[in-house]
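First the structure, which I've put down as structure tokens, then a few questions once you've had a look.
Note that one protein chain is taken out, while the other chains of the complex remain in position.
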Amino acid sequence: MSGRLRRLGSLSLSLLVITLVVLAIPGARENAASFIDGAFGGRNRFNFYTTLNRSVLIVGMAMSVLVSFRAGLINIGGEGQLVLGGLCAAIVGAWLHAPPLLVMVAALVAAMLAGALWALVAGAFERFAGLPLVVGSLLLNYPAVLFASYLVSHPLRDVQSGSTQTPRLASEVRLPRFDGTLLDMGIFLVIGVIFVVILLERRSVFGYRHRLQGYSLPFARASGFPIRAVHFQTLAGSGAIAGLVGFIAVFGVNHRYIDGMLTLPLYSWTGVIAVLLAGMLSWLTPLTGFFFAALATGAVGIERAADIPREAAQIVQALIILFAAGFGARLHSRRSGDAS
Amino acid sequence: MLDAALLESLPRFITPLLLASLAGALCHRAAVFNIALEGMLLIGAFAAVAGSWASGSWLGGVALAMLAGSLTGLAYALFAIHRGGDDIVVSIGLNFLAIGLSVFLLQLVFDTRGQFDDPGIEAIPRLPLPFLEPVPVLGALLNDQSLLFWFAIVLTGSLAYLLGHHRLGLRLRASGDNPEALRTAGVSPDRLRGGALVASGVLCGLAGAQLSISNVTLFTEGMSAGRGWIAVVIVLMCNGRPSWILPTACLFGTIEALGFRIQGLGLPQQFTDALPYVVALLVLALVTARRRRAAVAH
Partner (left out) sequence: MTQRTRAPATPLCRLVDVSHAFGPVRALERVSLELRAGEILCIVGENGAGKSTLMSVLYGLLQPDAGHIEFGGRTVRLRSARDAIERGLGMVHQHFMLYPELSVLENVIVGAEGPGRLGLIDFRRRRAEVAALLARFSFGLDPDRPVRDLAVDARQQLEIVKLLYRRADLIILDEPTAVLTPQEIEALFAMLRRLRDEGKSIIVITHKLGEVMALSDRVAVMRRGRRVAERRTTDTDRDELSTLMVDGRVETLSRQGWARERTTLQVGSLSVSGEHGKPLVDNVSLSVRAGEILGIAGVANNGQQALVEALVGLRSMSGGHIVLNGRDIGDDDIGARRAAGLGYLAEDRMRVGLALSGSIAENALAGMESRPAFSRAGWLDVAAAKRHAAELIARFDIRTSGPRQPVARLSGGNKQKVIVARELAAGPSLIIAENPCWGVDVGAIAFIHRQLMEAARDGAAILLISSDLDELFALSDRLAVFYDGRISAQFTREQLDVRTVGAAMSGRASGAVPATSAPVSSAAPA
């Protein structure tokens, strides 16, 4: 128990320190109101829905990363997996002519497959060439993002619109919104993912092996766990979740794939730090993801009111992570600290 | 394609990679997995522009870049070594911080977004070597190049020598090999690692200065453009040995330079941008695969 308590302690301590630092800035209290409004208010609660939609994407990416980290796999290729997933969803969505439901399902499957495959490429580099996953998955981000950027700038481009984006999705295939709100039903998918992840983790044989393999690889090997299969399935699952998030981004808020729409807001990296701050606890990750989303949109409100650049949110996030690191936040649950 | 213009441009591409890789090498030898080179580069680039603009002299730019870099290294040391934080988490945090801070300050200090360009930014002077002008290849390559280029070359040789022949170099290598043993010998491995981190920050600061007040004289958001990650790969490929890092940095610098050239021939920019990463991935995979096979055979 104390390991978890310690992690929660590091979380609260870092938040406390940051809050105190921020409040110490002159004019902080007055700007607090604009921050709250920026995160949760706005006309017809527009900002609140922005925060919600953003947190859906961040939490989705956080779950993708969580699945890998818990098994001891440092997969930081989420950006590439997310982008390829979103791109595939946009391609299917814009060019497949079929009943709307079929299009959506096909797009979702395509997105998840794309993400899973890209994650497995990084895994293959480790398995067959000994290239450490942390480096391989990171390096693969760049070709993936650049390739998608190329496709969207040239062959797949919606020339009429004048911007680097794919054609707009027909209204029938878009993710429906809840009545009277700006929140689309993508949130159900992410909630579904959270539910499935927690369920598997707690109650399945795979989840048990996955978790203990993350604790100690030599132990898992000696206990007869199918190590390679667990690694393979974990990476595929992690990539598939990232692809799913890409689908939500394309079929939900934006209704198309726009160059940079998935990378500029740093969804993938925010997902990573959300997991770190949550001490890799699956139930806490949605909360930290939401917190970071609110932080980002709230900062826009402060920018409007007090002329402080919105990147302040990013700085605060970075400081939180640095402090969390200083208080024990880790990307793996091993104790002896030996690298696999 | 392999004309004088290409040769002339090579040091511009090589220098930042070389300096950043040397920075990473110092950390690597001390068993610090520093993947915050990208962030350190970015901070260095911004600080160089700010310093040069504010002081009106390139010296001010270089000084501020070195200072900012050392502070970043110090922050890393504080969270990762003094507090025992995980290397990767601290690196992610610092990379995040660099992105946010650079854009934040760009807006706050220069009241602009995207790019800051001003005639008040002084560039790092170049070193003319007129006696080399008639020489075929070397003339184009070495004549009239940035002072930092020469600094990087000299530094490579010095580090290679010092790592083997200086007390600190030996202790640094020992701290990466077996920190516990070093402790029982009465030397603090933590202090050595901290020193390596501060030094790596300084070097990355200089690498950033080369980007922003030598190659060009402006600052763009995201200026480091992944070079810090290429540097990480170079360090891994070369096992942190300066004597191998020099040719490898030259290789990747050349690839980057060629990429620019090929763009002019009509290939989409994204392909040439992706080239260094693909090459890095493939070469590193080959290197690690060979190492693994050699270890098994032994």
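Chains here go by letter, A and B, matching the order in which they are written, and residues are numbered from 1 within each.
We adopt the following convention: a residue touches a chain if its C-beta (ideal position, glycine included) is under 8 Å from a C-beta of that chain, and two chains touch if they have at least 3 such contacts.
Just so it is clear, the structure is predicted and the values come from calculations on it, not from any experiment.
Taking every chain of the complex into account, the omitted one touches A, B. Among A:Pro176, A:Gly192 or A:Pro218, only A:Pro218 touches the chain that is left out of the view. Contact with the chain that does not appear here is found for just one residue of B:Val109, B:Ala181 or B:Leu267, B:Ala181. Interface note: of A:Phe147, A:Phe206 or A:Phe232, the residue touching the hidden chain in the full complex is A:Phe206. As for the chain not pictured, it touches subunit A at residues 1-3, 202-209, 211-212, 215-216, 218-226, 333-336, 338.
In the full complex, subunit B contacts the hidden chain through residues 165-168, 170-171, 173-174, 177-178, 180-187, 298.
Just so we're on the same page, only the chains that are shown with their structure count from here on.
For the pair subunit A and subunit B, the distance between mean C-alpha positions equals 29 Å. Residues 74, 76, 125, 128-132, 134-136, 138-140, 142-143, 146-147, 149-150, 153-154, 266, 269, 272-273, 276, 308-309, 311-315, 317-319, 321-331 of subunit A are the ones touching subunit B in the complex. Here subunit B touches subunit A in the complex through residues 35, 75, 78-80, 83-86, 88-90, 92-94, 96-97, 99-101, 103-104, 107-108, 226, 229, 232-233, 236, 268, 270-271, 273-274, 277-278, 280-281, 284-286, 288-289, 291-292, going by the rule given at the top.
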